[in-house]
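All protein chains but one are shown at their positions in the complex.
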Amino acid sequence: MPSEARESLPLNEPLQAPVIELRGITKRFPGVVANRDIDLVIRAGEVHALVGENGAGKSTLMKVLYGMYRPEEGEILVNGTPTTFRGPNDSIAAGVGMVHQHFMLADNFTVLENIILGSEPRSGGRIDLEAGRARIDDISRDYGLGLDPDAVVEDLTVADRQRIEIAKVLFRGARVLILDEPTAVLVPQEVDELFEHLREMTAEGLAIVFISHKLDEVLKVADVITVIRRGTTVSTVDPRSVTARQLAELMVGSELPKPDTRDSTVTDKVQLSVAGVSLVAPSGKKILDDISFDVHQGEVAGFAGVEGNGQSELVGALLGLVKLNAGRVIVDGRDVSDESTIARRNLGIAVVPEDRHRQALLLTSPLWENRILGHTHDPRLFTSWGWLKKRAAVSDTARIMSGYDVRAPGPDTLAGSLSGGNQQKLILGRELESEASILIAAHPTRGVDVGAQAAIWERIRAARAGGLATVLISADLEELIGLSDTLYVIYRGALVAKLDPASVTPQILGTYMTGAATEVSA
Amino acid sequence: MSARTAPSAPAATHAAALRSRRNRLLLLVGVGFVALSVTRVVSGEGVLTASGTINAMVWLTLPVALAGLGGLVCERAGVVNIGLEGMMMLGVWGAGFAGWRWGPVAALIAALIGGALGGLLHALATVTFGVDHIVSGVAINLLAAGAVRFLSEITFLPATGGGPTQSPPLSGSIPTFDIPVLASGPDLLGKVESTGLPVVGDLAGILRGLLVGITPFELLGVAMFPLTAYLLWRTALGLRLRSAGENPWAAESLGVDVVRMKYLAVVWGGALAGLGGLFLVMFTGSYREGMTNGRGYIGLAAMIFGNWRPGGLAAGASLFGYADAVRLRSQNSLAVLALFIFAAIIVIVLGILWLRRGRRLPGAIFIGIGVAFLLGYIGLDSLPNEVTTLTPYIVTLVVLTVSSQNLRMPKADGLVYRKGEGH
Amino acid sequence: SGSSTTTTTTTAPAAGGATTVKVGMAFDTGGRGDGTFNDLAVKGLERAAKELGVTAKELSPNADGTNRADLLRQLADSAYNPIIGVGYAYGDPMDQVAKEYPKVQFVRIDGGPSTVANVAVMDFAEQEGSFLVGVAAALKSKTKKVGFIGGNESMVINKFGAGFVQGVKAVDPAIVVADKRLASGDEGKGFGDTQGAKVAAAGMYQDGADIVFTAAGGSFAGSFPAAKDAGKLVIGVDSDQYNTVSDATWKPLVLTSMVKRVDNAVFQSIQSFRSGGALKSHSFNLKDDGVGYSQSGGFVDDIKTQLEDYKSKIVSGAIKVNEK
Partner (left out) sequence: MTRFRRVAVTGFLPAVLALLVAVVLLGIVLRILGADPLTSLVALFDFGETPRAQANQMRSWVNGSVPLFLSGLAVSIGFRMGLFNIGVEGQYRIAGLVAAWFAATVALPAFLAIPVTIVVGMATGALYALIPAVLKVSRGVNEVITTIMLNSIVGGLIAYLLRGPFRDPALGDSASGRTAGVREEAWFPGFDNPFGWLGMDTPSRPLGGFLIVAVLVGVIVAVGLSRTRFGFNLRASGSNPEAAATSGVGASRMIVQAMLISGAIAGLVGLPQVLGDDHGYGAESFALGFGFSGIAVALLGRNHPLGIGLAAILFAFLNRSGPSLQNVNVPPSVVLIAQGVIVLSVVIVNEVLRRRLLRMEDRKAAADHPAPPQQGAPSGTAPAGASA
């Protein structure tokens, strides 16, 4: 392995002086050592990628660099001089800016308000909104971010929000940009675009720290890659000298898994049928526009689309969470359009919602209560009279935990204290264990590391082989292409394309998803 | 992908949006006024727009409105405050005590301090110790009720004219003045009002009500609204304060000291509630236990009614104060009954607006309600006292129900915030 | 009145000492020092302590007044007898407790009749006193408009209102009497609503009334500033408010007061209990100075003859004042 060398950097180009140096950083959380004696050197004009599995400590390290956490040990050097960051203010002053893994935006505020917050241009006591606008327009123009300062964030797409986050950082004149999993929610075109921006920035001598679980992206954009495992740097490598596979091995000591559904298990029995479903907002805007499709037993129907094009509402429509303006939903030949959510779920619809914290978990409740959530009519958990069989529920939870490799002390642990990947595995477990005939899975592996990803894919494949009809919504196009038997593209609430995963590439998908092309092939 | 719009255009559209919002506001006010005038003429109940009524309305509105404004400041910073009632009690007591000892100005200061202390306690519990906001609020209401009685027992009881439930009268006098020419001396408005002409007479009455017997304290109280709104929506401090209520973790990540913002807001809010209490004391010239009489809660209601906006809040509180003034000033239940006409007109207009927007069902319902009100007015020849004494509450309830409820409370309102624990 | 909530003023009867009577007194919410009702009771009690050498024990209920019965029981258990409950709110609680202690004499000041043997209700013919102040108002009104503000529509307040109106009409049926109640039914909140009283009074004055009679417990504190602003007059209630008003500048506003001699009721109850044991319910009226009109400030001196004339007519029964 070339990577045992602490610093194996491209020698063919002159080494820039480090703008930031992290030396022997150690950061502990109650019971966890998130970072252990980490060194990191960030140079101007380069994109420095950080990779590592969930919980490896990437975000924590970056929050230390951004002054949000004080490290127990180690020092931070800015342009060679040791500096202590008492808070984001200090790091901002030192020219460090961070785009967080989870967006840090006030939805009710305008773009302008979000960007200037904390470093408002003022005239007298008043905020000088005009100055702010002008400044943002400049940045927006220079980097082609195309931001509307007066739009309310609530109404914006994830891509827009991404750009706002970047604008926030640039607005503060950062020289070092930290991007924590910025591509998790972007389509290839947007990713490419983002990478162009990054190039422009590095060209201007900015340094960029780039965190991602998508290794091919990392290889594409990074000048240097640092791999973190269990809180420590295992190596720093040159992207030109490693393959994705090797990287994955460095991260988890195993090879990079790929979603892949092997031979088709699609039967001709229609399990779920959606006909002419439409949903119109009070404003008159069409949110779902005459959507029709069938899902057969053993089929995975993938739905590609830029977030905010109606996917969430589609899930809502299937579950009966929203009142439809038109259309029917037929489960196993039975029209459930007017049935309640619980009725539909009892008919065998399982759900893995897109936002696990908000839609799938009771974070302050123990795991076993989370296991029965949504399964209160499961005879294994409740008597027909509605009495809770607690002992059964607890033991069943334990069973799922072992079966799905959910790493936690036990069924009494509070769901909130699990890492994202483990939470996701528990959810998948409880849903697949419910002997459902239909699975609606939205972003089942978002923010989940490669190890967990593989496990989840494996489960979905198995269920599919068992005749499960799956509606799969994901922003990870490889996941979609790899797992789906049929691919739909949803754009502005309408299905604009039906594609064969065998013959489609992420790029092609992207063109449909962004409305660049529209035609329904088969 | 997002629409790439030319940066200059949206600014204009935003301005336009604000303008149309202001216009709609003006329209509503206009309709309301005309409706009131019509009602007055039809029913012949002069009290509806008599300057005396409006003047009383101001006094009855200020305490509620200021309590609500205190709540607004707190909740904009993400702290729910049902301790307003208690903070108001502390303010009232402070005003009673200091006013009795050292006069009106001292009363003002003490009211602010009293309320602010209550706010400080709330901030300590909710922000520092992360206690559930409602829990803390309830505890503060209990505590305040006991504290004021206890304080009265050790201060007022020994004094002549004082007792465990009441203070001796305020010392010194509160300067009041009328706006010359318009409301005093020639008293032009007074003359116009007495003509009882439709619209003109009513307008004169309302204006005159606002222009007579003004005290500097009232002006101060009223000034709090534009001032607070200005601070919250036009200054950096305000932006940071509101960010603590919308997304404290985002604010924190940009170096905003969220804890300080919340403390500031809650103490400031408490002080405003206390200020509200001042007007209760000044109105009757002495402190009396139970004076607040749930106004803190009503203020909260007004705040929600006003969609966490100073303007709407003021409107809601005024509505309450007006209804209260009318039922207290009217000689019999007829004036209150006359409000049925007013209600009918408003509701029917709303109904028509719905219909114009093509929404048949709500339109029909509204118009139906309106007709019902009219029939009620024609059918009934008086209202039982039980109803008239409850007018303000019933009106608030009805308005809340018919007014559309697409409220936008601060996103992180009521959430317990811990530094560095954002997700 | 001292800040202590218990008084044990014992002046041991020097000569031929009858056994000292231990009087228990339970106040209405607000307790000692409320400036009106409770304090009048205290006055009577202190007088009894001085003149009859009784010892006394006072208790106040908690803020929401939910423990009235417990107060009475505690007094009974501590062997106080008689036990006086101040205020009509002691209705049901006293009747219950009295049944538990048949040997103890209970006295309720104000309120409805009781069927329990050892409960004596001392109420007042408010309508008679109100009649007289009504007469005074009628004789003094220049605008021929007067007003009445009641705390609510309870039986007691209705007696005030009815008497006042009858008095006014007796002098001049043409005089208009405005009647405003701050709360409906028996709701207590009208007795602490100074804002309401002020707004209502101000309204009446602006509509031309020049004398307003406020029978609404503590709310009267709102009528004074209104009268002062308008330069008009008020009629006080319960105690002679010329002497009790907390603000000296208010004295000249008090035409007269419908005095309710709670102190007399208390004193006489104790006195007759001390001498004769078991007490009978009694309605204190003009005849036995249970109610009356005050003359402090001398504002009614000029019409005293007429007032006394009416008074004697009522006492003699020539005029019957209705309760409603």
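Note that the chains are named A, B and C in the order they appear, and that numbering of residues resets to 1 at the start of each chain.
Here is the rule we use: a residue touches a chain if its C-beta (ideal position, glycine included) is under 8 Å from a C-beta of that chain, and two chains touch if they have at least 3 such contacts.
This structure is a prediction, so every number in the text was calculated from the model and none was measured.
In the complete complex, the chain left out here touches which of the visible ones?
A, B, C
Which residue among C:89, C:235 or C:314 touches the omitted chain?
C:89
With respect to the chain omitted from the figure, which of A:72, A:196, A:216 or A:435 is a touching residue?
Once the missing chain is taken into account, the touching residue is A:216.
Of B:90, B:304 or B:350, which one is in contact with the hidden chain?
Counting the whole complex, the residue in contact with the absent chain is B:304.
Can you work out which residue in C:47, C:73 or C:251 touches the chain that's missing from view?
C:73
Decide which residue listed in B:31, B:197, B:387 or B:415 touches the omitted chain of the complex.
B:387
At which residues does chain C meet the chain that is not included here?
4-6, 31, 58-71, 73-74, 76-78, 88-93, 96-97, 100-101, 111-112, 152-156, 158-159, 183-187, 189, 323-324
Go through chain A and note every residue touching the omitted chain.
The missing chain touches chain A at positions 29-32, 53, 55, 216, 230-231, 252-262, 319, 321, 340-342, 344-346, 351, 353, 358-366, 369, 372-377, 382, 386-388, 390, 407-409, 412-414, 417-418, 450-451, 453-455, 457-458, 477-478, 481-482, 501-506.
Kindly note down the residues of chain B that lie in touch with the hidden chain.
These residues of chain B touch the chain that is not shown: 82, 121, 125, 129-132, 134-136, 138-147, 149-150, 153-154, 164, 294, 297-298, 300-301, 304-305, 384, 386-387, 389-390, 393-394, 396-397, 400-401, 405-407.
In this section, only the chains that are shown with their structure count from here on.
Please compute the C-alpha centroid of chain A, do the same for chain B, then give the distance between them in whole Å.
Centres of chain A and chain B (C-alpha means) sit 44 Å apart.
For chain A versus chain C, what separation do you get between their C-alpha means, in angstrom?
75
How far is the middle of chain B from the middle of chain C, if each middle is the mean of its Cα atoms, in Å?
Computed from C-alpha means, the inter-chain centre distance equals 37 Å.
Among all residues of chain C, which ones touch two or more of the remaining chains?
none
Can you list the chain B residues in contact with two or more other chains?
Nothing qualifies.
Show me the residue ranges of chain B that touch chain C in the complex, using the header's touch definition.
Listed in rising order, the residues are 47, 50, 52-53, 56, 59-60, 145-146, 149, 153-154, 157-158, 160-166, 168-169, 213, 280, 283-286, 288-291, 293, 324-325, 328-331, 384-386, 388-390.
Once bound in the complex, which stretches of chain C touch chain B?
Where chain C meets chain B, its residues are 1-3, 30-35, 39, 63, 153, 178, 180-185, 187, 189, 192-200, 202-203, 206-207, 218, 221-222, 224-225, 229, 245-247.
Enumerate the contact residues on chain B facing chain A in the complex.
1-2, 4-5, 7, 10-11, 13-14, 234-236, 239-240, 242-243, 246-247, 249-256, 408, 410-411, 420, 422-423
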